[in-house]
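Remarks on the structure that follows.
Up next, subunit A:
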Amino acid sequence: MEIKTIVYVILAIILAPIAGGLLSRIDRRLTAWFQGRFGPPILQPFYDVIKLLGKDRQVVNYWQIFCVHIYLVAAILCVALFAMQGDLLMIFFVMTIGAVFMVAGAMAAPSPYSQLGAQRELIQMLTYEPLLVIVFVGIYFVTGSFKIDEILAYDRPIFLLLPLLYLVLTFALTIKLRKSPFDISASHHAHQELVRGVLTEYSGPYLAILEIAHWYDIVLILAICSLFWSTSFIGMVILLAVTYLAEIVIDNVTPRMTWKWMLTYVWAVGISLSFFNMALLYAKNF
Partner candidate 1 sequence: MAFETKNLTKNQLVGEVLALKNQGYRLVTMSCVDLGESFDLLYHFDRETQLVHLRLTLPKGEVAPSISGVYFAALLIENETRDHFGVIFDGLVLDFGGNFYLEEEVKKYPFCKVTVGKSETAGEGA
Partner candidate 2 sequence: MLDMTATVVRNFLTKTHTRLYPFKVREVFDNVRGNLDNNIEECILCGMCQKKCPSQCITVDKEAKIWEVDPYACVYCGICVDNCPTNCLFMHKEYRKPAKVKESNQMLQLKGPEKKKKATE
């Protein structure tokens, strides 16, 4: 491995949670503004996490702790692999380690909320995973590779060729961000029928670890989004900003839906959008 890659990896591992935290703070402030409120202070997400780290440890089942640490490791690993410019599909599969262990951790606790949350989380995974694979395949179609370095070497913004697939990716993003209408398995605040779903039985430092892992996750998936406009920095920033703003608006204007609706709707819409986009690509090529 070259020195440059190692530096990238280390930078990514350090910067990702900071970026994730800041994003989450921007998210909360913007949400507050959309609701006509003032919103939390600048460093709020970090205060939250530090406070949680300083709370007493309580546990329902120690497998949970095991699982939550694996989730964190997997999330960091994904970001590192991305920084190494590895294979998109491999990163995706490594990402599922984290997701699966989060579910396993939630199921380890004998609590109805956590268990139902785990079931729903599984259904969310079921919903977004095929979509992500399709998006990656779409990228492969355009660039001829799954490897990030070669995707970055592609000389046109992928977004222009795969606008609909980008939309499909934002479905996955919404689910990963736990935003309405897909905040069915866990939510930022406990305002849902499952209390906090998969997060219900984690407390104190373990909740903090989950939160940090979640930041890594968000950064990763936003990084994947950024691949869609990798040719220019400004294009990338604009794409991400618009995407994130749209996410927040959608979060604020839609109620939470049920898992059945999510599965059928997202699969139907996502798959047809993908096929449409593929058809467009074919049409262009011939």
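The rule is short, and it goes like this: a contact is a pair of C-beta atoms (placed from the backbone, for glycine too) under 8 Å apart; a residue touches a chain by one contact, two chains touch by 3 or more; residues count from 1.
Regarding candidate selection, all candidates are chains of the complex that A comes from, given by their letters.
From a predicted model like this one, the values you see are computed outputs, not experimental measurements.
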| item | value |
| --- | --- |
| Given options 1 or 2, the chain of this complex that touches subunit A | 2 |
| Subunit A residues touching candidate 2 - in the complex, by the definition given at the top | 30, 32-39, 249, 252-254 |
